[in-house]
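First up is the structure itself, then whatever we jot down about it.
The other protein chains are all here in position, but one chain of the complex has been omitted.
So that you can tell them apart, the chains are marked A, B and C in the order they are listed, and the count of residues begins at 1 in each.
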Amino acid sequence: MSYSPEFLLESYRTMKTIRLFEERVIKEFEAGNIPGFVHAYDGQEAVAVGVCMNLTDKDVIGSTHRGHGHCIAKGCDVVGMMKEIMGKAGGLCKGKGGSMHIADFDKGMLGANAIVGGGPPLCNGAALSAKTLGTKDVAVSFSGDGSSNQGTVAEALNLAVVLKLPHVFMFENNGYGEGTGADYAVGSGDVAGRAGAYGMPSAKMDGIDFFAVYEATREAVERARRGEGPTALEADVVRFDGHFIGDPQLYRAKGEIKQLRADRDCLKHFRARVTGEGWLSDAQLDEIDESVTALVEKAAAEGLAAPQPDISELYTDVYISY
Amino acid sequence: MSYSPEFLLESYRTMKTIRLFEERVIKEFEAGNIPGFVHAYDGQEAVAVGVCMNLTDKDVIGSTHRGHGHCIAKGCDVVGMMKEIMGKAGGLCKGKGGSMHIADFDKGMLGANAIVGGGPPLCNGAALSAKTLGTKDVAVSFSGDGSSNQGTVAEALNLAVVLKLPHVFMFENNGYGEGTGADYAVGSGDVAGRAGAYGMPSAKMDGIDFFAVYEATREAVERARRGEGPTALEADVVRFDGHFIGDPQLYRAKGEIKQLRADRDCLKHFRARVTGEGWLSDAQLDEIDESVTALVEKAAAEGLAAPQPDISELYTDVYISY
Amino acid sequence: MNNPQQVVTPPQSGTSSIKTMREAINEALHQEMERDPTVIVMGEEVSGGAGCQGQDDAYGGVFGLTKGLMPKFGRERVIDTPISESAIIGAAAGAANTGLRPVAELMFFDFIGVCFDQIFNQAAKFRYMFGGKARTPMVIRGTVGAGLRAGAQHSSMLHPVVVHTPGLKVVIPSNAYDAKGLLIAAIRDDDPVIFLEHKLLYDTKCEVPDEPYVIPFGEAAFTREGSDATIVAIGAMVPRANAVADKLAQEGIHVDVIDPRTLAPLDDEAIIESVEVSGRLVIVDEAHERCSLAADISSIVAEKAFHALRAPIRKVTAPHTPVPFSPVLEDAYMPSEDRIEQAVRDVLGA
Partner (left out) sequence: MNNPQQVVTPPQSGTSSIKTMREAINEALHQEMERDPTVIVMGEEVSGGAGCQGQDDAYGGVFGLTKGLMPKFGRERVIDTPISESAIIGAAAGAANTGLRPVAELMFFDFIGVCFDQIFNQAAKFRYMFGGKARTPMVIRGTVGAGLRAGAQHSSMLHPVVVHTPGLKVVIPSNAYDAKGLLIAAIRDDDPVIFLEHKLLYDTKCEVPDEPYVIPFGEAAFTREGSDATIVAIGAMVPRANAVADKLAQEGIHVDVIDPRTLAPLDDEAIIESVEVSGRLVIVDEAHERCSLAADISSIVAEKAFHALRAPIRKVTAPHTPVPFSPVLEDAYMPSEDRIEQAVRDVLGA
């Protein structure tokens, strides 16, 4: 495989944006500037970006409670996201959604979802639209290892096979559903295999390897565009932070996170690979780091400065007409 | 394998009781003596009986909308059942349940269930009681091919594995969920395999072969009693009648039912086997036929003669205390 | 009951004929699928026969509501599904977000139990949560109510649960004419609409125009008129209320019978106006009494027409019990004409 510099630069930029965005979100949360429950995506960037680099704005994704990375990878504006996460006017959803309910239909981002397992049935619907309207677009649902135990996900897998829907199920196995180990909660110990048993091809990959994710998704997306139906993918990833920001994570082994951050950082992995192969230089990547830092700074500053929503917003947008 | 004559006679008697009971139910339904929606079990007798011959009164089963056979196999009184199905006083559930809601906790019959996929999660609970209380009892849930597509069933499979519950999942694949083919609705085309992918042993058998069902269940029940967890079984069976009594069955091939009744009748199969092996004589079986005929006649007569429930019953049994 | 539409004027031009509610709903589906290629129908057995060797369109819905659609529009637009209600409703909602107008069938509305999240937490909330950007033009059709001896798990009303939920519109027609116009409105509506069909009404008939027409949401129908008392009734309770009204009329007692037709939005003004005149209100609701629509309407009227009320409002509801199977018990469970009549006499006597 060879990749164009533009492709590589864009992929890196997006992954880095997610990383710095999440680190800033954590900081702002800890400073009391972000209300509610927030689940950070840092550590899993290679999955969101490896998947979404295969997609156009007309393809759609369905996300989870841990959705910031998916949003950014799908092209959502980070300033609008930061405002949303802070509950401010001008947020992508006017501040009414918050971290767990960011959507941007114009970008094909069908929504984060605070209900575990809520997304895959909806993505079947987007895939059904694509199939019925003949657009050749595809849908990708993201789910966690924990989410893979929800009945809604099982139903969605089966329906996707029955209707041969252009739907790629991406399971991000970060080893935990909150403070419960995937090895405990997934009885079969095998998310992809269990999903594949519904009657679709399945594959596992190292989710910190951007290229592995990208290639596996490419195949699945092409298959879907050809009208050959769904695929189940499982990416082995790591959760760098708590389940939610503020989680004391007592259930994790001492030193686990430190070691994961040292050994299993997808951004480090990416940099090593692309510089090692001679595809990009460190200088090119550093330049991106700088511009992303500035972008995230701007997002945070604008988020903090943004006004609160007008109280009248409480009553709008319940219906289109009533 | 060798079987005692008592065992074989009891098995035959129970299968025959189901057959004649269902045929009488169909007749009474068509005569207008049974209200509502009724799903007949005839044709699948070898499964209910092959399973339940492995169980004691303290083991429990969870059933479906097509539950008469399971009830009889688990020892429910056929007179009480007939009254129940007719909505009469003295019915097993005082006439308040009806065909789709027969239960008899004393016999370990935890309930028919009019919600497809409703039973398996409940049977996990019974299995959990057995495990927690250390009774060595087991739970068996019956589900159809159609039911196997419900998310509740998927969740139940996984939880049973995670908690190592003494729960045998028996899937009766009669080829249809209402008027939809199992080949269409089960995307994988493989109910047992898909269930097994949740992390438990699974096996398929010919469901018109009483002995095949009995032996497969025996193994699964023994495994469960030993504390080794759940098993998934799939019995290939036939639906002799419509989805519900009165179903015109336009979706079935011409002649299909006639041929199934000729070639795939579990009672004929049983008689041929036990007489062929010289285990029982035709005369012994004929004698049972006669006594079962009388029993079913009695059930129907008493059902028809039973009074309606008293109107005051409308308000009782909502709570134990309120 | 002979003419439940006596107050509603049918469209003035075009042909019409006597149709059952079943036929009227079926016709609405045909006409909307014809008119708009983005309308699809999905659910269990909406055609029937998928993966079978006999006839297609074997059921056309277990109650026959979608009959004939598959032969005409094909399996791509009339989609038989596995028994997976969360997947059905989720697919409908996601499809509605992305360019289709799905009409999803819940064979029995009781099955919301296995897909309630996709209804109340997903479809209903998208528009709000996402700051006004989502469009979810979908209809969920389902059979409600007692009377067919279908037992406790196939006979519920459950409209209070969906009326309670912001973001959902809730429709329940009481006759064939309304059913057609309201279903067409529901399909054209840009919000999720719950369309509840009472089992006992499928075979009831009235004059129904052949052309498509729309009955706007939020406009109650007066199926009887009179100033002595007001009866509000919904679904299968409307013909019963009408029968009571007709009977009382012979004694010179004249009552308004109001069929809200849509429960969300609710035409509370029509009800209040009527009560302002009559001062007496009976609400007939087949749902259980606690947190019911009867309670809802009672509380609205007790607040907004307080000074007009000349007697306590009477609710005639189902009891706080599941639906019993036995026919004699089920008949006692449902609000009967006798109980409605007694309630009207009570409010008149007070």
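Assume a contact is a pair of C-beta atoms (placed from the backbone, for glycine too) under 8 Å apart; a residue touches a chain by one contact, two chains touch by 3 or more.
Keep in mind it's a predicted model, so treat the numbers as computed, not measured.
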| item | value |
| --- | --- |
| Missing chain: touched chains present in the view | A, B, C |
| Omitted-chain contact residue, chosen from C:F120, C:Y177 or C:F217 | C:F120 |
| Which residue of B:L92, B:V140 or B:A232 touches the chain not shown here | B:L92 |
| Given C:R35, C:K72 or C:R290, the one touching the chain that is not displayed | C:R290 |
| Hidden partner chain, touching residue among B:G67, B:G111 or B:G177 | B:G111 |
| Touching residues on chain A - with respect to the absent chain | 35-37, 87-88, 95-101, 113-118, 146-147, 149-152, 176-187, 248-254, 256, 308-309, 311, 313-315, 318 |
| Residue ranges of chain C at the interface with the undisplayed chain | 86, 110-114, 116-121, 124-125, 128-129, 151-153, 160-161, 163-167, 264, 266, 287-288, 290-296, 298-300, 302-304, 306, 309, 311-315, 319-322, 324-325 |
| Chain not shown, touching residues in chain B | 60, 62, 91-97, 101, 103-106, 110-111, 113, 115, 118, 120-133, 139, 151-152, 155-156, 158-159, 162-163, 316-322 |
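In this section, only the chains that are shown with their structure count from here on.
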| item | value |
| --- | --- |
| Topology of the chain contact graph, where touching chains are joined (line, ring, star, complete, other) | complete |
| Identity of the most central chain, Cα criterion | C |
| Per-residue overlap in chain B, given as positions that touch at least 2 other chains | 149-152, 184-187 |
| Residue list for chain C, restricted to those that touch at least two other chains | 81-82, 84, 86-87 |
